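For this depiction, one protein chain was excluded, whereas all remaining protein chains were kept in their positions.
Letters A and B mark the chains as written, and numbering starts fresh at 1 in each.
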Amino acid sequence: MTETKRLFVENIWYAAAWEYEVQAADNKLARTICEVPLVFFARESGGYVALDNRCCHRAAPLHTGRVEGDCIRCMYHGMLYNPQGEVIEIPGQDRISKSHRVRSYPVVSKGGMIWIWMGDPTLADEQAIYDFPPLSDPDNWRGFPQESYLHYAANWLLIVDNLADFSHVAFVHTNTLGGSEAYAYSTVAENIEKLDDGFSMVRWHRGSPPPPYHKAVIPPAERDKPVDRCNTISMHLPGIFLMETLFAPAGWDAAANDRSVCREYRNCQFMTPETRHTTHFFWNYLHNTDRDKPEVTASLQNSLLEGFMEDKVIIEAQQKLLEQSPDFVPVGIKADEAFVHFRRVWAKRLQAEDAAQPLVFKDNPRRIL
Amino acid sequence: MTETKRLFVENIWYAAAWEYEVQAADNKLARTICEVPLVFFARESGGYVALDNRCCHRAAPLHTGRVEGDCIRCMYHGMLYNPQGEVIEIPGQDRISKSHRVRSYPVVSKGGMIWIWMGDPTLADEQAIYDFPPLSDPDNWRGFPQESYLHYAANWLLIVDNLADFSHVAFVHTNTLGGSEAYAYSTVAENIEKLDDGFSMVRWHRGSPPPPYHKAVIPPAERDKPVDRCNTISMHLPGIFLMETLFAPAGWDAAANDRSVCREYRNCQFMTPETRHTTHFFWNYLHNTDRDKPEVTASLQNSLLEGFMEDKVIIEAQQKLLEQSPDFVPVGIKADEAFVHFRRVWAKRLQAEDAAQPLVFKDNPRRIL
Partner (left out) sequence: MTETKRLFVENIWYAAAWEYEVQAADNKLARTICEVPLVFFARESGGYVALDNRCCHRAAPLHTGRVEGDCIRCMYHGMLYNPQGEVIEIPGQDRISKSHRVRSYPVVSKGGMIWIWMGDPTLADEQAIYDFPPLSDPDNWRGFPQESYLHYAANWLLIVDNLADFSHVAFVHTNTLGGSEAYAYSTVAENIEKLDDGFSMVRWHRGSPPPPYHKAVIPPAERDKPVDRCNTISMHLPGIFLMETLFAPAGWDAAANDRSVCREYRNCQFMTPETRHTTHFFWNYLHNTDRDKPEVTASLQNSLLEGFMEDKVIIEAQQKLLEQSPDFVPVGIKADEAFVHFRRVWAKRLQAEDAAQPLVFKDNPRRIL
C-alpha cells in the first residue's frame, strides 16, 4: 500500500452492525469503526442513529446511557442528545451552546444490515450501498437469523486477500468447503474483471464429488453423483464480498442454463475495519432449496462457520507474523491479480481523500488526559 | 493541562497505603506511586520505611526481601539496606561505597494512612498532611477497618473530576447514593471556594426522601420521612477529598444547628497516581450513630462500594475513550468550575517544579537491559 497517514477511506459505506445486534444489546451498541468509537441506537420513531460514543462534556461513554424516544441521555451528568448529535438538555443549566454536540453519522438499514458513512455527510448516497437482494427475499432465500458476526484479530485486507483467491479452498478447507486439493490444480479463476471499486470473477469446478458442506444437506441418493460447481464472485470497496454458488449435475449445459436441476446458494461477507489490527466480519449464507427445513439452514451455518474458523486461524497468524516482520516483502504469484488490483484501487481512493483533505495531527492543548 | 514532560508534582504528600495493607502483606508492600516502583516496610522500632524497590546492584526487587529489624535485605545477593537506603552489608565483600544505596522517601502515618513525600526531603513538612480527624477518633466515628482500597484503570484526575460535580449522583447513583434524578435539577453547588490547593463547596438537597444507602441503616419509622441532606466537600492537591454529610429532618433550622436530631457521616477519598493510566483509590466512610452496630458499618461499606463501582465503570470507560481519542476537545458546562480550577492549580504547581528543576531525559550508557 502506498504510504499515507490516512488509514481508511471515509467517503464510503461500511457495514456497521446487523440490526439484531443492536436490538440484542438493549438497543444501544458500542462499536468502533475505522478507529472511531461509536454508539448505535434504535430510535423510537424507527431507524437507527450513530453518534460518537463520547459525551462532548468529558468523554463519558454514551452506550451506557439511556435511550429516550429518538434521543440518548449520557448517564454521567445527564446531557441529552438528539439524533443529530445536538445536546438538547443539560440538567441544572439553561444555556446550551452550539459546541455542545457530538458528531452524528449517516446510517441506512438494508437487508438487516446497518450501513454507516464515515465521511462528508453531504456526499452520502444511499444508492451506493451494495444491497444484497437475497437478504431481503425470504420467499426465495433462507439464511440464518443471527450469529452471523465474527471478530477478527487481523487487518481486514488480509480477509479480502483470502477471498480473492479461491485456490486456498483446496488446502485450508479440504474437508469442509473444498472437498479435495485437486481444486487448486484443476480449476482457475475465469473472467476476472477489474472494476473501479473492486473485481469480479467466476470459478468452475467440473465433474467432482460434492464438497462436504454441500453433501451434508443433499438427499443421500445425490451424494455420490459428481457435480459441476460454479462460484461467481464480486468484491467491492471497502470490503464487500458477494457470491453466487451453483451446483449442477456434472456435464450440465451452462448455455442452456436450466436452473431447475440445480441447487443454489448466495453468500455475502462484509469486512469492516475496527482498527488497523482488527476487523468486524459479517456474513450470511442463503439457500433456495429446502427453505422450510431448519436443519438444512443449521447445517449450512455450522459448515460455513467451521470453514471460516479455518481461515481465521491462518489469517490471524499472518497478522502476527506481519506485525513481527515489518521488513517482509511479499513475492507475488499469478493468482494475486485480483487482490493486487483491489489494494491498488483502495490506495488510490485513500490518496485522493488525503490530497483533498490532508490529515493534520496537531497538539491538543485542551486534552484532559 | 499545560504541556510538560513532568507528569506529577513531587513536593507534596501522597496517600501511599493503609497501614493494614503493609501489615497484611507480611510487612513488605510493593507499590508504584507516580510511576516510581517502591517498597514499603514496617520497621521494628515503629513506623514505616519507603525505598526504591530496586536493589542498587542489579535492580532485583526489595519487596521479596527480608525485613531485619529496621532494615531490609535483598534476597538476591544479600545486600542489607538501612532505613536511609544505605547498604550496610554486602556478603563476601568488606568495602561498601557511598553509591551503594537506594533512595529513601519521607513517610508519615496519620489516621492509619501512610503518606509519602516524593520530592525534596528537606521540604517535607509533616504539618501539610491533610489529617482527617474522624479516622483517628473511634470514640465518635466508626468506619471500616479494612478493604478500603480500589485499583482504578484510569488517570486520577478523572476521579477528581467526578467528585467535583455531585450532579453525577443523580444519574450514576440513582438507586444507591443518590435517590432520584431530581437531585441534578433541583440542587446546586453553593459557596464554591477556590483554594490555593483545591476547592470547597456545599450542596443541600432539601425535603427529599432519604437516599437508598442511608435509608438502609435508619429505623423503619424514619424511612418515609423527608430529609434535608447537606454535603460539605473539600478537595486538595494531589487528590484528597474530604466530606461531611448531614441528614436532618426536612425543614431543619440550619442556623440553629441542633445536631442532636441529625445523623452525620464523614467520608475521605484519597486518589494517588500509580501511573499516568492507573490510580490507587483509598477511602473510608464513617458514621456517628449506631457505632456499636457492625451491621450498620457493613451496610454503609457495601452501599458505598456499590456506588463507587458505578463510578468506576464510567471512569474507566472514559479513560479508554480518551486514550482512543487524543484529539478529543472537551466542551465545558457551568458545573465544571471547581474541577477546572483544580486542574489549573495542579498545572501551575507542575510548571513551577518543572521551571525550578527541568526534567532531562538522557541516554543511559550503563543500562543493563
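The rule is short, and it goes like this: a contact is a pair of C-beta atoms (placed from the backbone, for glycine too) under 8 Å apart; a residue touches a chain by one contact, two chains touch by 3 or more.
It should be emphasised that the depicted structure is a prediction, and the values quoted were computed from it without experimental measurement.
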Identified contact with the non-displayed chain, of A:221, A:256, A:331 or A:356: A:331
Where the missing chain touches chain A, by residue: 1-3, 155, 157-158, 161, 165, 167-168, 170-172, 181, 184-185, 187-188, 313-314, 317-319, 321-335, 343
Chain not shown, touching residues in chain B: 32, 35, 37, 53-54, 56-61, 64, 73-79, 90-93, 97, 99-100, 363-369
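Please note the rule applied: only the chains that are shown with their structure count from here on.
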CA centroid of chain A to CA centroid of chain B, Å: 46
